[in-house]
Each structure stands twice: as C-alpha cells, then as structure tokens.
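What follows is a single structure, and I will ask about it in a moment.
As you look at this complex, bear in mind that one protein chain is not there, while each of the others sits in place.
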C-alpha cells in the first residue's frame, strides 16, 4: 500500500534520509529500479520508485499510489518495479442465468472496462438471456500447451527423434508431471519440416491457467530427458507452435485452454421488447457482418465483439489480458427459427483461463471471483475454472446479442452521440 | 470515490433509509442496476449497487470499492453500472531511449500487469536498447476505419452504387467530417461480392483513437446521404470489414490505427552482458520460433510476445485493451550483422491508440500518460498519439529482445521456478 | 509432329546412324537431354529423346508420341526437352448463355479433364443457367503483378527509398512500359518491415496473362533505374508479395489478373426440374458447407469446387494450370428469394488469364479458344481476355450450382457408384 495517501499504512520503516538518498540515486541513474536494497520493505521500495519517477518526469502520481494491494505480494508475484496501480472502472451486469455444468443459476458478473456502453449493452443482453430461460453453456477443457522447438540434421534424425518421443511418452509424462501436483500431460503433438521439429505438449492444469506450469514441465522434460537421451538440441522452450497470444489456426483447430460453447433460443417477445429487434434483421446482420464481412476481411474472428467482453471479464477477474487475442477467434451463429425467433450461439476455441494463480489472488480480482462463486476446491480440480469459463460463455453471448441487435436499429450511432454514450455503440 | 473506506468523501447525500430501500429493490430484482433514480449522485448509486451485489453474492467488495476515481465521470464516460475498480499493479521500466519524431529522449514507461516477470524482463530490454543508443522508431498514422455493409440487388446495382460513391467522395467527406472537428476522411475502400458491399471508411482522427468518432461519422454519411440518395440499404454500420478487434488480413495489409516500426543494432558487449546471449543463438531462435514456428501454427503473429507488452501498456495508459488483438499481429526480425552483432526490428501494422478520450481521462491513466509527456496540443493534432505510439514501439522492441534472449539461455525455466518468478519466464 | 506414328511427317532429316548414335549418347549419360545438336530439327530431337527414354525406362511411348503439334514451336515456346504430349480428354458443355460485356450470347465451352462426372455435372448447370435467361457476368481487369524484394539498412533508408519510388513513378512507368507495347504500369504498392521492402508492380497487360511481360518490365525498372539511382539492392525479382501460384490474402484483398463476378436468379421450376433440388435445401448446403465448413477448415475458398472447373477450362484453353491455385479462392453466395427461388453468385478475386501467349497458341488450345470466339483484336486490347474470363465466370457458376444441387439429393453417392461414374459425384 502506498504511504502518501493511504491512512491505514504504518509509518515508513526507512528513515527519511535513506529514502531520499535512494530516490536521488534512481534519479541520477546510479541505481536502476530493480536494484533497490533487498532488505527494503516492498511498500517502501514502491514509494521510492514512485517518487523518483515523479521527480524525473515532473508528475504527481497520487492516484497511481492510491490502492489497497498487498505490495509485498503483488510486487513479487505480479509486477516488478511496482509503483502503484491502474484503476480500471468496474461495473456489474446481471442477473444472468447460466445453464452450465459447473455454473447453474443466476449470476452477477463484474466487468472492468474504460469503454462506454459496453456494460450497459451487455447488461441488456443478460436480461434477454435470463428472460429466455438462460444460456446453455458447455466448456471443453482442452488444456494448456507449450511447444519447444528442436533442430535436427534432417529427415533421418527427425524420424528417429519422433520415434523416440512416441516410445517414451510414459517417461515424458512422469517427468513433466513431476513438476506439479496439478499437471497431467495429455498429448505431445509433433509438427516438422526441414530441420525443425515442434513438440506441442498439452497439459491438464486443473484450476490454473497453466502457462507457467506447462513451461516448467516442458523445461524439465527437455533438459532432463529429451536432450540428454536424443542429443537433439532444443532451440527454444517456446517455438510458437504453442501458440500463445497470437491468432493462429492451430488453436482454432485444436483448441487451447477452454473451448467454450453457449446458445439460446430467443422468441419474438424478447427480440422485440428486450432487444428492440426482430429475427429477420438479426439474421441478416449475422449473415453479412459476422460471416461475409469476416470472410471479406480475411479474419479468424466470425463474431461481433468477443474481444470486448473478454477483455472486461479478464481484467475484472485477474486473467491475463493478452489472452484476449486467442479469445477473439471464434464463430457466432444466429439462425432463424419459426416465424420470428432466432437460435443464437457463440463458439470460442481458444480461451486460456484460471481460477488460481496469476492475477486471481490480487485483492480486487479475488473479490470479483468471489462474486461469481468461483473458489477452487482441491477435491474437484478444474471445476472452478470451468465454472468461470461457463459464466464467461454466457456473458459473451449476451454481449453478442445486444450489439448485433443494436446494429439492426436505425438510430444507433445518433442515439449514442446524443445521449453522451448512454446507449450501446457499435464497437466492432 | 467510494464512501465506505475513503476518508475524504463527504457524507452520503441520500438518507440511509432510502438507500436501504433501493438496495433491497435491487436484491429482490424489482429494480435493475441501471434503473436507479437519475437524481441519485453517481457515488451513491455505485455504493447502492455494490451493497446489493454484496448481499446477493454474499461477498465483501471492500477493495473494489477502494479507489480515487471521479465516479460521476467514470460511470458516465467509461463504465455503466459502476461499482468500483479493478486495481491492476503498475510497474515502471526505463530509462528507455527512443529516437522517434514525436518522442525523442529517455522515457520511464508505466506497465500495468498481473503477470510476473513481464516488467523485469522488459526492463532488461530497455537497458539494452538505451545502452545501444536508443531505438529508432517511426509511426505511420494509417487512421481509424469503419465499414458499413450494404445489400444490393446484384452486380448491376452494385456497380451503380460504387460509381455513386466514387462520384460523391467530396460530399461524403463533407458530411462525415461535419460530425467532428477532429476528423478527416482519407479513403473509402469498397469490397464486394454477391449482393453485399462493404465500404471501409478510413479517417484521420487526430489524437483520438477514433473508433466512436468514425462510427458517428459513418452513421451520418450513411443515413443522411448514401441511403437516401442511392436507395441501397445499409444492413449494419459495422460490417466486419473494418475490422475491429478480430485478427484479420485486411488490417495486416492495409494497416489500422498506427503502423509502428522500431529497430536497433545490438553489438556483442550488449548482447553478452545485458542480454546474456549471443548473435548466433538469437538469430536461430528468431528463425525457428518467430518465423518457422508461426508458419507452422498458421499464425498472423510472427513475434515472441507483442501482446504481453501491449496489454500492459494499454491498461496503464487508458487504451482499449481489446485492441491488443490487432496489436498481436506483426513481424519481428533479428538479423546477423558482422561477427557477433544483430539488427533487430519489430513491426506492428494494426495498433489503434489515442491520447484523448476513452480511458485516457481516468485519474491513474492520466498520470501514466503524464509520465510519458503525452499531452495533446490542439495546434499539433495527432502528435501526442504519435508520441505515445513511438514509445510503445520502443517498449515492444525491448520486450521482444529480452524474451528472445531468455530463450537462448539454458537454465531459464528452472531459474524462473527457483526464484519464484523473479526472472523473466518465457511467456509466449 | 512425331515421326514414329504420324503418317504425314516427311522422312527424318538425320540419318539413322547419327540418330542411333545420339540416342546411345543420351542413354549412356554422355549427353543430357538439352544438349542435342542445335542443328537437329525439333521433331528429330524429340524422337531421339523419346527413344532414349524408352530404352532407359524400358517403356513404349507410342501414345505420347501421337500428336499434331508443331514441334519446332512447342519445344521452343512451351516445353523444353520435348518428347510428345499428354492427351487430356476434352468434353463440351452448353449452350451456356452469358450476359457479359465482351461475351454476350450462347456458348459451347470446352473442358479438358480426366475426372468423371465433371463435364456432365457442369453441363447440367449450364442448362439451368441458360433456361433462366443467362448468367450476368462482370470482369474487373485488375492486372498482373510482380513484386521484387529489396534489402535496405533500416527505417531511414527504407523511407528514402520509398520516397524515391513515389517521386519517380513516371520514370518507372516509362522504363517498364518501354519493354512492351502491350504493358501499362498501373500501380506500385510498397510493403515493408525490418530491412525488407517489397514493391508490388501492377500492370495492364492487354490480352496476355502477362506474368512474363511483368517480370521483364520489373527487371528493367530494377536494373536500369531503381538500383543504380538508389543503391538499394534487389534481392530477388519476385519477392512472393506478387504473389504467384500460392494462396494468399494479398490477392484476395487486392485481386490479381481478372476479378470475376457472376450471378443468376433461379426460380422453382428450374430448381426442381433442371437441378432436382429446392431453394431451402440449396440455401442450407450453402450455409453449412460453403460458409461454415470453410470457416471451420480455415480455408480461403468459400465455394464448392471452383478449382475443378477452372482446371478443366484452363487446360482446354491453354492457360497456366498452376494458376488454378489463385482461382480456388473466392466466395459463392446462394440466397433465398421469395417462396422457392434462389439468387446465386460466384466471386473469384484472383484469376490470371490470357487470350494470347503461353499455351494459347498450341494447336488444340487454339481451336478451343476459337470455339469460344476468343480472338484478340489489336484495336481492342484486353477484350479477348475479358471475353474469356466472362465465359469462365458463367461456367464456374454452372459448376457450383450443379454440384451444390447434387449435395441436396439423398442418393448421390450411391447413384454415382451404381452408374459407374455416370452422374456427378461430390468432388469437393
């Protein structure tokens, strides 16, 4: 916690003069931000850094300093060279009825965003879904992947190498899983051409998103087992066939993290009153925008704005926001049913997600997860993360429905403009 | 600001009984979150919502309540159904020497992240760049795009329609630009097949990211001019040929927002001492990971982890984090020079970014922008956003260099594990 | 023409003993196929090679020898080391009513294929189109492209280089166009990152497909102008940003060669009687196969089988069959109209095509072009190629309609099996 504003923080443990000396050393460049004395309490170090930055950049960082985090933990587990926080506005949507396996009931969902209209619009979608009986959601736990890349001397060595990998799956499993109680090796998928071999390890990582666990497990498998036994050198622990935080076909095809499906049948009254739209127009926007438009654009995302909802949900619940990249892929479908109803679905093949680790232990994020009733149970590993993913699926569906409906209304942007962003804007 | 903890906030303006009544109405579901009385002060409304949520979800949201935002503004301009904030840890990296046009000098860059090792690793890259004389950066202001989609009766009407659009470019320009003093229409790019026509409007939006401005301008052009004059109906103001927040070839080809280039020559001493690597290994990781690995994965991102750095920079500086999707595309190059040097570059074709609007006016984000000396000057529109983009380019380069170097070291993941995340982990 | 079988060929000009000597030299490996004496008549050389091959491979190549080509010309302009021909069965479809600009009327279209059912199926589509009044077709002559790739020292030199290119467009045009009377330079589109610059030259090449002309023109522009003036070295005359014969977004976006659009309205009687289908089923196959299926597959081709029809048309008319690659991209749309009609369209953005040069001058191909009334008129350059492309568009549409209709019928594959390939099979 910051000293400057926060009233509950105890007096600084360092003397004012030592503090000033360290600030000056940072400002002069004699010290770098991460070179402050190890014995300095984390809060103290944060303030010294912040003061140095203020001096060097001639700014006041009072708001950045204003927070309620456990600095000791945050600066060790989440963010080095800690100086404070970015405060991201958090709104709530709901009730949202979710009919999943791990999440079955009504939820109030926190979304952290700086973009006007997103929360309001999503909330409208939640109302429609809830009134229609709730979104059916299923989540497939594909698992987290990491793909080291190796260099061979050519076809012959590659074939021997791949044969060795196939023959030693149980050994690889043993070594990899030895690095964590929460990790199970599910598959090693090879891909090769020329003198390059990728081995895409796929792990069940329980309630954790699992990227770091997967990396550590791969490192052990590579360094303790594969390299010594085969003599084939690993060029990099991540060879981009994983692939993390880049849009990619392999993840669209094979999935990564959680693969999420959600759907709802919306009948005329809900379309008309809740969403101010109708089946015919919705289906046409779906056709020309989500299908033909994305085809024209050469896109991997056949949807309206998965990324918006994901980003807000991820930031609120302590996920890695860079994983929005994979989450932006996927396909929305809206099909006509009967005279004036639609059957709508969303599909996201690549959503890395966790209920423990990463940002989930931070104070505000932890509260957000609590709002959703997400709390890992050691006896049912993976269930909390699945619950989180199921709720996410329903919120994404809500976001799609509301924005798609907005496109069918004539006065959208003008209303947006007049009401100073009080209504949803087409943001995708 | 929240009432519950914050000491500076004046006493609530609503009587306790009315407040309790409203909380109960929310809990019972008689009121929805956005239906609180309009006369209620924003802070009061936030607290009522939060208390209702606490009661319904049986949680305590004290940390979410703990913030220093102007609730009135944030709940109107950034986040409806406001209940508080997500606190995202912010660290600082630098000094980072940037040799751009609008940013020329040494910078201290705020990064907001929950993922351990990112700040430390990027900071190492900053040191290498600065010591090598600074990153050369150039930014091309491609402009913001929005592509309405139209339905015609077929080839003949499409051709007439496109001819009309071509003939009336000046009229379109006038109407579109009439919606804002900060907008200039640069191009209308058509794409068509079957009975569908996309018109991709591209705008210079000065220092704003411009998505909302572009939407409003398109709406005016479509509703006041195109539809009445041509009789061709617009199916949706956004037809996904824009394309916003989905990975897509059109943006890779044509660019969107800012197109960012940065580069640096790194000689042996810096490679060895700062980055603990060498030219040969770096070049090989580049080859097998960033090129071949991304090819194998069918990816649009030929880089190590642009998305990580972008997400942290975007959250710190008030950008739309969903735009990390576009920013994850692009190409890193690392080429051998002389006996043991490398020439490294990054390229990001699709980085929407702004120095005004959106999240930039929030208190902590505004301070972060101030740290970078980013403050819009009405006399030089666009320069502040360009400055921001140039600094971003240099930080992305720093992040790439450090992570790529980490891959070349043998004991990476194990060090990572031992030091409890004190050193950079391969996160991509 | 071959000597061995063909009765009209005059006696060989070489003595039998010299011939035998050369055959033996080839068989022994003392001579290579292209090293036969220059004074040897082409037909003689062909026979010597063929006999050598027969001897070395212990085969009889009587059918390969059986042809009516002018060997002198074919072996110089089309195929080195000439030994004979592959005979590809040619069928005819039609009458096919085409309502284009350069092709307006009924056509009988030659298709050369070895795959059963393709001609029969396409013919059925032709009947449907003709009966419905003819396919409306439009062709956009995008032009042929070639993109040399250059190496610079980095951002600064790249910017100077691109500025020079922009400033000297007229000079480039003059030099490039100086290589042929039939070439006009339309655009030079740059793309750059790192130390690499691509310049995508786009040319109008009249009735020629234009790849060789474009290459020669680029070579002149690069060697006589760009390299000497800028000092920036060209690494390869083709830098794959052209891009030729690889599926690629740039061609999907920008087009290449001819961009072809065709469409037709089909009412119930034609759907029922000609195509044995109905609107509802056709629209559903379109939706789940051409749209969702191609999305699922990560394909650039949102169609049923453009490539089949293109290959057959290309081989019959002397086009480069490797250009089927680009032609396989594109989007078919089939939309419901009224109670039981459909509006169907095809779109091919990347169809390189010519009415002169390449294989068009060969004897059988020339006859096939004559069947279509395609004969270049120097006074109307480009019109013959456009006519060819328009007819192609209509045939592709015919092929799509018939195959799509076949999918809607229940007993397709079984009929196929029973009738020994007498009915169309789903080949895509």
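Chains: A, B and C, in written order; residue numbering restarts at 1 for each.
Basically, a contact is a pair of C-beta atoms (placed from the backbone, for glycine too) under 8 Å apart; a residue touches a chain by one contact, two chains touch by 3 or more.
Note that the coordinates shown come from a computational prediction; the quantities given were computed from them, not determined experimentally.
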**Neighbouring displayed chains - absent chain, whole complex** = A, B, C
**Message:** Touch as defined at the start, partner being the missing chain; which of C:226, C:243 or C:266 qualifies?
**Reply:** C:243
**Prompt:** Tell me, which residues in chain B touch the chain that this view leaves out?
**Reply:** 249, 252-253, 291-292, 295, 298, 300, 302, 331, 333
**Message:** Give me the chain A residues in contact with the hidden chain, please.
**Reply:** 136-138, 154-156, 159, 191-196, 249-250, 252-254, 261, 263, 298, 330-331, 333, 335, 343, 345, 347
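What we mean here is this: only the chains that are shown with their structure count from here on.
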**Request:** Compute the distance, rounded to whole Å, between the mean C-alpha positions of chain B and chain C.
**Result:** 43
**Item:** Rounded Å distance, chain A centre to chain B centre (Cα mean)
**Value:** 15
**Prompt:** Considering chain B alone, which of its residues make contact with at least two other chains?
**Reply:** 191, 193-194, 196, 249-250, 252, 298
